[in-house]
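Missing here: one protein chain of the complex. Every other protein chain is in place.
Note that the chains are named A and B in the order they appear, and that numbering of residues resets to 1 at the start of each chain.
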Amino acid sequence: MAELSYRDAVARGIAQEMERDPDVVFLGEDIGKAGGVFKATVGLFDQFGPLRVRDTPISEQAILGAAMGAAMTGLKPIAEIMFSDFIAVCYDYLANQYAKSRYMTNGQVKCPLVVRTANGGGARFGAQHSQSVENWCMAIPGLKVVAPSTPVDVIGLLAASVRDPDPVIFLEHKSLYATKGEVPDGEIVDELGVAKIVRPGTDATILALALMVPRAIAAADKLKAEHGVDCEVIDVRSLVPMDMQTMLSSVSRTHRLFTVEENPRLCGWGAELVSIIADEGFYDLDGPPVRITTPHIPLPATDVLEDRAIPSVDRIVETVRRSLGS
Amino acid sequence: MAGKQARSAIAMAVDDLSPIEIDNDLRLRIYRMQVELRESEQRAYDLFLQNLVKGTSHLSLGQEAVAAGCAAAMEPGDLTFCTYRGHAHTLARGVPMDRVLGELMGRDNGLLRGKGGSMHLTSVEHGVMGSYAIVGAHIPIACGAAWRAQYRGDKDISVCFFGDGTTNIGSFHEGLNFAAIWKLPVVFICENNLYMEYTPIGDVTAVADPAAGRASAYGLESIIIDGQDADVVYRTAKSAYDKARSGGGPSLIECLTYRYSGHSRADPAKYRPEGELDFWKGKRDPIRIYRERLLQSGIGESTLTAIEDDVKQRVDEATAICKAAPPPPADILTTDVYADGGWAWRN
Partner (left out) sequence: MEVLMPQLGETVAEGKITVWFKSVGDSVQPGDNLFEIETDKVSMEVPAVSAGILQEIRVRQGEVAPVSAIVAIIAENGAPSAPRAAAAAKPAPASLEPYREVRTPSRNFGPAALANGTKVSPLARRLAAESGIDLTQVKGSGPHGRIHAHDVRGSMTAAPVVAPRAGISPAVRAIYKDVPFEEVPLDAMRGTIARRLVEAKQTIPHFYLTGDVDIDFLLRLREGANAEQAVKLSINDFIIKAFALALQRVPAANAVWAENAILRFKHSDVGVAVSIDGGLFTPVIRKAETKSLTAISTEMKDLATRARERKLLPHEYQGGVASISNLGMFGVREFSAIINPPQSTILAVGAGQRRPVEGPNGGVRFATLMTVTISCDHRVVDGALGAQLLAAFKAVIENPVVLFL
């Protein structure tokens, strides 16, 4: 057991899988000799060499296309898209190629690969380097979408993604790279499609993802201390496949539902969860489900504005408190 | 008449090419393949007129020499990547005709059981790794398959077919650069049939030869050939394949050819100048060119007639199989979305 940063967990997770399986290869911009623009892949180039850890030109379509060609002929590539915003320039591969090849070919073409990308805001990078694009990914049948919030989950979920036979979009949060957490020694392998209750509680269920998880936990602690409201916080972790049973079961105990989403409001993941829970958990609800999201705006660059846009601990506390009437 | 293209085509005489041996057995195979592609595509068109082929389809009538010549030069295990105009390239790798026509007709016997359709013909067991309907998408994908061969030391090569229209999309340029910097065992084959979809390619391209004119930007040799002569195609492809297989890196070959039908079934191709189609059909038809060469080389008329009759009979048989085949069962609607065989995205 040792303390590890989220950033270092990325490199450890990739190394764990590359050591295990020679079919795992890694490509992307500045990932090799430079160790990644977020320094999340330091050491891999030296350990595995230039044929397995390949620096690419600034060619997002070629990166994702080559990953697919390698995957469909037997390798298990990990491709890095430096900022998740850049998925927009290579979205064809996610939306049209990876997601549909198995279905269209009646199961002939397989696409076992992972696209890692730095997602989310808080780094004052402005509207084209700060977005939360999970809803771009989860809208496409055939893709899996994962977003870890802790170093140990980075390693375990990355291992599960690499070993998964379907294409997985792995959303790392750039504002979590510096955070640290306890990580056990040895191999770590988690499971896709399992949400985690990270803080048990009785009065309301708060669903959160990635950077919003630590904020939701901090808000729950504050709600308990200052208002006597005991919230259960669930780290959704995997948007596809989605662990509805854990979330429905929580709401059946707490009877109130909040989502904390960094994505802009329209069609955020919380909308889908709320719609399912409003249907299947209807008579467990003792009040309207409430979504706490970034407004439907592009993200601004400067800190005072960006901090107002993305859900904060205080906004979560205030919204839950007001909605519960505490 | 398209003077520029005719000039380029005429400039490429068979004798000018590398002395790669083509014996009569191989010639007869290439001839049979071209006749198969012609008759099968013609049948697809007839079935469309009878409303038995639904949706859209993009025919390769007139472009048979490229598909037949390139496929004949490939080894078993080599990989084909093609566009939505992919019927001919799929058949040329030995995929049974009834499975291709069945897919066009949306029947359960189709290659993809009706789940893919005309634009996505795929047969992994024959090395046909897919037909891609987003222009240019498959160029980086072919690079990835070639990267796998390079990384593992596998001896197969990837062959990627596309039209002249593809040369103006970004992924073409990204993929070519990738292939060149990594020296990947991939061969890019551009079928320049003079029209992107409805618009002449020359009207929308900065250079005269849309593929060959770009080769130098990626440090590649500029290769432009007569795509109506299957021997020229075979020899050029073979030498590019050999180079790729031996670690010499990628090649880009531009084949001058002509599309007899419109872009898709909805296109009557009224935009073509008077006489152009007649010129290509009369003077540049790949099957006629090849037939005459076979006769000149001493192969008897009866041998060729027997091949033609046999192919026609096989097309009829394939058509009958497809007409008798049922539509796919409803339950495959939700299979193979994910690797577990199903569609479920939640518990």
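Structural remarks
One rule holds for everything that comes next: a residue touches a chain if its C-beta (ideal position, glycine included) is under 8 Å from a C-beta of that chain, and two chains touch if they have at least 3 such contacts.
Remember, predicted model here, so these are calculated numbers, not experimental data.
Note that the absent chain touches A, B when the full complex is taken as a whole. Only one of the listed residues, A:R163, A:H255 or A:R321, touches the absent chain: A:H255. From the options A:V37, A:A127 or A:L285, the residue with contact to the chain not on display is A:L285. Across B:G77, B:G248 or B:P268, the single residue that touches the chain missing here is B:P268.
Chain A meets the missing chain through residues 255, 279-280, 282-287, 325.
One chain is missing from the display, and on chain B it is touched by residues 46, 48-51, 54-56, 262, 265-268, 270, 323, 326-331, 333-334, 343.
Assume only the chains that are shown with their structure count from here on.
Rounded to whole angstrom, the centroid-to-centroid distance between chain A and chain B, based on C-alpha atoms, equals 41 Å. Contacts from chain B toward chain A in the complex involve residues 79, 111-113, 115-116, 120, 122-124, 129-130, 132, 134, 137-152, 158, 170-171, 174-175, 177-178, 181-182, 332, 335-339, 341, 343-347. Those residues of chain A that touch chain B in the shared complex are 25, 51-52, 54, 56-57, 59, 61-75, 77, 92-93, 96-97, 101-110, 112, 141-142, 144, 164-166, 193, 240-245, 276.
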